[in-house]
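Take a look at this one; I'll ask things after.
Here the complex is missing one protein chain, while the rest keep their positions.
And then chain A:
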């Protein structure tokens, strides 16, 4: 196990990239702490798999260095990097039994037979594959196969990190939870560094200590699930995380007031006047129905009853606005809402603006 440093990494699939747009992965400078679980979260095509493949060594970055601990591994091939990877579709060796599958990486590394037997038995125990150890891997279910691919990483004592590339895509929903919590347990018990690529926010937030949100080839925020929820650094993060996502409304910001479509909104904190395009962001959870002072009129498009709460989908003028409302209270004919001032974030050109001290 060791710390992984991505030193000003950038990658383009073109031979001679010229503009910023030619890069599938724009400059990333990141340190992955030893023993932590990270999730790379973002929509399809945002560069998360590229970043993962750079760490695993399947891709050599156009710029920058990859450092494991103190060792520069940028130019080392995958097999020399001591990482393990679990792919979207379970990769198993059809003709081998489960135990042979697990022994395969050790055999290739010329580990003594006694040591192989011991480690394979340990891994089978860890993953709960005992009853099927002697069976051909081909006949197993998708989640068992995925455990085998994971096991081929766990069985090695030399892995620096285990990389997951959307590993639960082909797993049945009810097995997803089980497999994910098992993964978390393994992580807590053995403390590998884990990097987990997904486009599913629930998966990312429940799995990782820290979530790295990517958008259009850039890392837009690295933070704990709580940070991502409360202080999204980019409007994309606000929109992408949470269900429904954060409301983003164009506004003029001055002092502790923002003006949205001619209505004043209290901000809780003091902001300098901002040049450029300014917006305020507020999560649906912090929008309340209230027709008191400083409230905004909204139009209602639909109300979805989720069971424990309701989601109101509406609009302020032309701008969409969602609110999470408790059960039980009737929604008036011409509702008005207020925002929790402490929970309103200000954005300039999509990036979070810090308040004045």
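Before moving on, here are some points about what is shown:
Going forward, a contact is a pair of C-beta atoms (placed from the backbone, for glycine too) under 8 Å apart; a residue touches a chain by one contact, two chains touch by 3 or more; residues count from 1.
The rule we apply is simple: contacts and distances are computed from a predicted model.
Only one chain is not pictured, and the protein name UniProt records for it, out of "Ribulose bisphosphate carboxylase small subunit", "Sugar ABC transporter permease", "3-isopropylmalate dehydratase large subunit" or "Tryptophan synthase alpha chain", is "Sugar ABC transporter permease".
The chain omitted from view is touched by exactly one of A:2, A:30, A:74 or A:88, namely A:88. Here one chain is not drawn; of A:45, A:69 or A:139, the residue touching it is A:139. Note that of A:58, A:175, A:264 or A:300, the residue touching the chain absent from this view is A:58. Counting the whole complex, the residues of chain A in touch with the unshown chain are 56, 58, 77-79, 83-85, 87-89, 91, 93-97, 104-105, 108-109, 135-136, 138-139, 149, 152-153.
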